[in-house]
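Only a single protein chain was left out; the remaining protein chains are all shown in position.
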Amino acid sequence: MNPKKALVGIAVAALSLSLVGCTVGTAAETKPKEDAAAAEPVSTFPEKPITLIVQANPGGGSDLSSRALADQLSRILDTDIIVENRPGAGGATAMEYVAGLPADGYTLGFGPVEIAMLNTTQGADVLPENYDLLGQIMLAPGVISVSADSPYQTLEDLIAAAKGQPLTVGNSGTGSIWEAAAKALAGESGAQFTNVPHEGGAPAVAAVIGGQIDAVVSGAGEAKAGNDDGTLRVLAVLHDEEHPNFPGIPTAAEAGYPLEFGGWGGIYAPAGLPTDVHATLEAAIKEAVASDEYQAFQKNAGNLVVYRNSADWTTFVNEQFTRFAELLG
Amino acid sequence: MNGFAEGMASLLDPTVGLCLLLGLGLGLLVGAFPGITATMAVALAAGFTLTLEPVQGLAVLLTIYVAANFGDRVPSILVNTPGTPASIATTFDGYPMAKQGRAGLALTISALGSAVGILASLVLFIAVAVPLATMANKLFGPAEMFALVVFGLTIMVSISSKSLLKGLLAGVFGLTLGAVGTYAITNDARFTLGLTDMRDGFSFIAVIIGLFGIGELFDQLLTYRKSKVKPISSLGRWWPNKSEVKQMGKPMLVSGAVGLGVGLVPAAGGDIAGLIGWDRARAVSKRPQDFGKGSIEGITASDTASSATLGGSLTTTMALGVPGDSVMAVMIGSMMIWGISPGPGLFTNRPDLVVSIAGIMLIATILSLGVSLVRMKGMVKLLDVPNHYLWATILIFCVIGTYATTNNLTTVIMMLAFGVVGVILKRTGFPAGPVVLGMLLGPLAEKELGRALLIAQGDFFDVVSRPLTAAMLGLALISLVVPIVGRLRARKKAAAALAALPAEREHAPTGV
Partner (left out) sequence: MSPQPLGLGTDDAVAATTIAATAPAPEAEAETGIVSTVDPDVVAQPSKRLEIIVAAAALLFNVILLVAAQSIELRRAADPGQIDARFWPTILALLGIGLAVARLVIAIVGKPDERDDLERVQPGQMGKLLIALALTAGFLGVWSWKTATLTLFGLVIGFKLFVIVAPLYLAALLFVFGARGWKSLVIYPVVTTGFIYLLFGQLLRIAL
């Protein structure tokens, strides 16, 4: 058994023991409250600060999105939201950690697309059924680009060339969503791609501009600066509609390959939340996503605000889970 | 020149001054505490600077960045614990100097070296950022990066102070530590014992705090005698005299150049530059034997080099949009939210902002230098603190500091384990420098080679025969062989001298 888990287990056991200890003293007070909660549709949740676990370092895309949402959630739920960063293992550290915590609604996590991938790419104990998926809050569609001085003007050019000889296609890392996207495109079109992993999206885009590799699949945000200043040529957006930051650039479907890949993210909790808590949180997240502040934040960050409610997102994550298992397994 | 005037004028706003002071205080503070790095402070500050105007926000963030680069030298010199990874090489000569009662001098020289390094790199940033960054991006592909890293690894020979074999074994140990965790190219897990917490390998910060700081603390504890004088009994004088200022010239020049170059390479930062700068200054020094034993040239070199990467990182960040180091990665995140995209376009569309950035860095450097020199005088009192206070305080701050990096106790346990490893290495004569160097460069070397091979479709000859790659690998070979031959020769000489004096001690000065 994993000693870390054992530690957490002991901690949880100790915590619940101490809680049991307290309830003895307050049993008389707690009972009526519960009854009241049952009688009224409005629950008393939340009664104390909520912790939102982020799987990446402070300052990154996941962290900033989480903090922007937390600001709104805090206002809506009228409680403090403590954002806690637990980086490591591509997010598996945080996701495995949250799965082991009590499902009381006081611990939430930011779930990026990796929540559907880590089991396949790392064998991590991260499965959709371990979580209550409360709602999707953002989407960063993928784009495929080449250097501005590249001979390939369209996606069709690139694929035609890659049928003759293998072309090098950069991505942000092995096991990333963008590697999956390149593999899917190769599989669909019969092109030969050598996938070259980098330490994140920005270095991969720089490698294409520097002429080290032929093409790159990255998030829309990472390609924006190069597209704006003319060093990068974006060939297609891997989304079902035009991206506001890339006017006039075709979607992959328009270019002939109906592929959709994006770095989505949402909020999850350990599986088995009480129904009322689940409902309160889901509604609060929906309201937070709709807020002007949050919408403005994501627009500035170059992301799209795509909301899915708990049921839709759960279905979606399960579909993605199967898709990635096929692509990357 | 319109942009210049505009950029400078925007700095005259009094709120910018306030932001500068805030950043200064925060930066010096987090730099001085081992574990909390400038990255963390900048990331946390980024949360609230988002609500400010870009110039104000950048004033806070960039000043933290600069000031932390001054603050982190202090614990390196006084307690052998690098405040941030950038000051690893500072411990080589800084701590010995402190033990010789020259801590004051070490602190002053370190601050001067850092200031010179940053200022030189700012000139580079202002003058040639875009062409330089574009050229570096074109020239340095994975194959060239691999060669550069191999060249960096040859420094192991020169930082193996006593026994060459022990130094190299320590280096291989460090390379092995670096290999723990997921191999980035194929995503296969190595030596993780099935633990999720081990998938990223050993935390670098935990390892350096353990090896240097906690290892030294444990050693002091083991060798403590009641009658013993404290390791640092006085700070000595503060200002270098004329001959010492003269000594600083050459290492500043050499290591400054190293720092500027390394700063332009996105994957390499102040930690690597400090080590390489120290090594290069030693190679050209007239007194290389003093390096690592409290050399003024050594501390000048390490601090000038590591600080000179700041401008280089800023250059790659602003001119390419590729984060030059982890602080800059956070900075890019913030700038995007402000609607500013770093890249070549920034220099043509927003020259005023570029000037503001350089201006903020300049003022922050001068302020940090001033505060470093003034504030350090107050530290004499620290010397009167009894050992038990010092040990207990260092221990708890290292524990909390490493915990703060990940919010995960596993990192703290790693740090303590490496404290034990550190004291064993120290007592058995293995230097810690090569371990850290190996851990830093090993994963880079492997990854870049892997990536280069992918691009070359598996043709190894194609990788090493690129002109720049071949040249750098050749240099690496030379810098590996020359010091070894030198060492062996010195040993032979010493042996001959000993043979002439049979009554003397029989140990050669440099073992193998």
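In this document, chain identifiers A and B correspond to the written order of the chains, with residue numbering beginning at 1 in each.
By definition in this document, contacts are C-beta pairs under 8 Å (C-beta built on N, C-alpha and C of every residue); 3 or more make two chains touch, one makes a residue touch a chain.
Every value quoted in this text rests on a predicted model; they were computed, and no experiment measured them.
Shown as candidates are B:138, B:287, B:388 or B:493; the residue that touches the absent chain is B:388.
Residue B:403 is the one among B:4, B:238 or B:403 that touches the chain not shown. When the whole complex is considered, the residue among B:123, B:139 or B:165 that touches the unshown chain is B:165. Residue positions on subunit A in contact with the hidden chain: 7, 10-11, 14-15, 18-19, 21-22, 24-26, 29, 48, 51, 82-84, in rising order.
Annotation for subunit B: contacts to the undisplayed chain at residues 29-30, 33, 36, 40-41, 44, 162-163, 165-166, 168-169, 172-173, 175-176, 179, 183, 185-191, 218-219, 221-225, 386-389, 391-393, 395-397, 399-400, 403-404, 407, 409, 412-413, 416, 420, 423-424, 426-430, 442, 446, 449-450, 453-454, 456-460, 506-508, 511-512.
In this section, only the chains that are shown with their structure count from here on.
If you average the Cα atoms of subunit A and of subunit B, the two centres end up 33 Å apart. Residues 39-40, 42-44, 46-47, 137-138, 140-142, 182, 184-187, 189, 194-197, 199-200, 266-267, 320-323, 326, 329-330, 332-334, 336-339, 341-345, 348, 406-410, 447, 451, 454-455, 457 of subunit B are the ones that touch subunit A when the two sit in their complex.
Within the complex, the subunit A residues that touch subunit B are 2-4, 7, 57-61, 63-64, 67, 84-90, 92-93, 96, 121-125, 166, 168, 173-175, 194-200, 202-203, 205-207, 209-213, 221-222, 224-226, 228-231, 297, 300-302.
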